[in-house]
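Everything below concerns the one structure shown next.
Some chains have been omitted; the remaining ones sit where they do in the full complex.
First chain written, first letter: the chains are A and B, and each begins at residue 1.
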Amino acid sequence: MPRVITFGEIMLRLSPEGYNRFVQADRFCATFGGGEANVAVSLANFGIDSAFVTKLPKHEIGQMALNSLRRFGVDTSCIVRGGDRLGIYFLEKGASQRGSLCIYDRAGSSIAEAIPEDFDWDRIFEGADWFHFTGITPALGPNVAEICLIACRTAKEKGLTVSCDLNYRSKLWTREQAGKTMSELCKYVNICIANEEDAFDVFGIKAEGSDVNMGILDREGYKSVARQLLERFSLKAAAITLRTSYSASDNGWAAMIYDGNDCYFSKEYRIHIVDRVGGGDSFCGGLIYGLISGWETQKSLEFAVAASCLKQTIEGDFNMVSVGEVTKLMGGDASGRVQR
Amino acid sequence: MPRVITFGEIMLRLSPEGYNRFVQADRFCATFGGGEANVAVSLANFGIDSAFVTKLPKHEIGQMALNSLRRFGVDTSCIVRGGDRLGIYFLEKGASQRGSLCIYDRAGSSIAEAIPEDFDWDRIFEGADWFHFTGITPALGPNVAEICLIACRTAKEKGLTVSCDLNYRSKLWTREQAGKTMSELCKYVNICIANEEDAFDVFGIKAEGSDVNMGILDREGYKSVARQLLERFSLKAAAITLRTSYSASDNGWAAMIYDGNDCYFSKEYRIHIVDRVGGGDSFCGGLIYGLISGWETQKSLEFAVAASCLKQTIEGDFNMVSVGEVTKLMGGDASGRVQR
């Protein structure tokens, strides 16, 4: 069984019940999530030996986060305990014309305050095949960016495949900071994943022959962006997720991937959204699963898109679907009939 | 007031809250349901003297099932108490591309272990006008199939109208077993109801001039199937429900009926699904109500389809609607405006 290591932050997510707004809530659903943790859970649910690396406070709230990962079979033995707090994010779910609202309260978390000495990457990567992180992790602070760099270097040395989801977060750093740090890290990356705005926000990459930032492009536009990513960082492939937000309740969802030779576009799903958070992460999980399983590019892409389509019908950050369920949807059965 | 007897299994239904998947649930909504019990509740809500016959364990969980029927006015005086357990089914509600998931845990239930001596059909049918059962009941085991046969024979002798919903369940028996047993039982049946696949699964009946199994046919195809059913079992009428699953959240819903002379097709509703389980049962309930009230075939069919459309906007197996509400929808008011 292949082994995948992901590294980043896991946060306590606090959401009002149903479609309640914050100002009318008197209880919160408490779940856990974060870009790389979500990928780790996706992969564990697909049967992969998946380990998540982070630093968590020793107290019971830190323990809740750790337990949330163990519950789905993620290997938590590389998680370091210490520091002061667990990052939190508050999520109010939108509906129709009212968008979801996300309030971060993550400063000062154990992982954001971690130091390079906290992690022994040689030991962590023992027996591992793949390393995944997102652009959120180095954005947590220069120390975490440094840890990330060490991890990437070690991964490279030990022959792991490295994937990175750009995931630009303007609340954590500026485009300049992101561009500088990510350029350094991307030297070690094999597979780069982005949504339709990340490539511009982080690297200033625009579709050739277009004077607009990314957003909604035609197929040639996406191909142009992906090709530029490949060229700049000697990637093996670049994938872009393509979301069309008709409203908070209804989205179109698809993706493309460019492997240096060909450009593949997936089927598009029209999703009646249950919870869109973690959509991109579940795409990464699906793509890693396909590629690590040695599947062809198109098949891997379709798996990734189907997996992340299903995620958006599930409450919480985590994608709780099996390979069988994804394969069934990939195979064209989107009727949602009862499985008896 | 006409009196209708239904016979079958009622199960404890355990569903995670909202759209939660099983693996994230830590509480279950506990309701009760089963093909014939659902019909009994539909009819009681329409004001019919409706009695449900089954065998329930003596313990408190059996009592909960019985109480769930009494609550809606179903006559439970013919229910036998004894045996070991109440059947259970776990239901995870789907959304969008993710289908609902149904896990049965019904083996060894009191009704599945019942014996012919448990039921005195002469007494049960006293004063009754109609007997309804589904293909699930005989599938519970040879003993229950035998009880069913006795019930059908007695019903016939006492002049009751007998209706049967084919309801093929591949987890309970094979097509061969179903075909053999149902052929015997259908000799006593006057009205046969099926969904678009049952006729083929149970009796191998295909639309003439078509080499495909049922699924989505044209109007002629459905008529052909219904006619074959009538011919094979000397039925008075055969009705087929027509569901189009666009996704787990959106379905088309209609039905047709053939009475030996004419073939009637109902209006089709586009339903934004709340809970699709029990859709077919509520169709049966509506159809029996119309026919027992002496309504014309087309009106009975429209009532049945409108009733079962409304069911799918209601949580749980039971159809909790009044004749007035169904009539209003039949009359064309599908606007869903507030009734003040």
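As a working rule, a contact is a pair of C-beta atoms (placed from the backbone, for glycine too) under 8 Å apart; a residue touches a chain by one contact, two chains touch by 3 or more.
Computed from a predicted model, the values in this text were never measured in an experiment.
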{"item": "Homomeric complex, total chain copies (2 given)", "value": "6"}
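Here is the rule we go by: only the chains that are shown with their structure count from here on.
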{"item": "Interchain centroid distance [CA atoms averaged], chain A/chain B, Å", "value": "45"}
{"item": "Contacting residues of chain A [partner chain B, same complex]", "value": "18, 72, 269, 271-274, 309-310, 312-316, 318, 320-321, 325, 329, 334-340"}
{"item": "Complex contacts: residues of chain B adjacent to chain A", "value": "18-21, 23-24, 94-102, 104, 169, 171, 245-250, 276-277"}
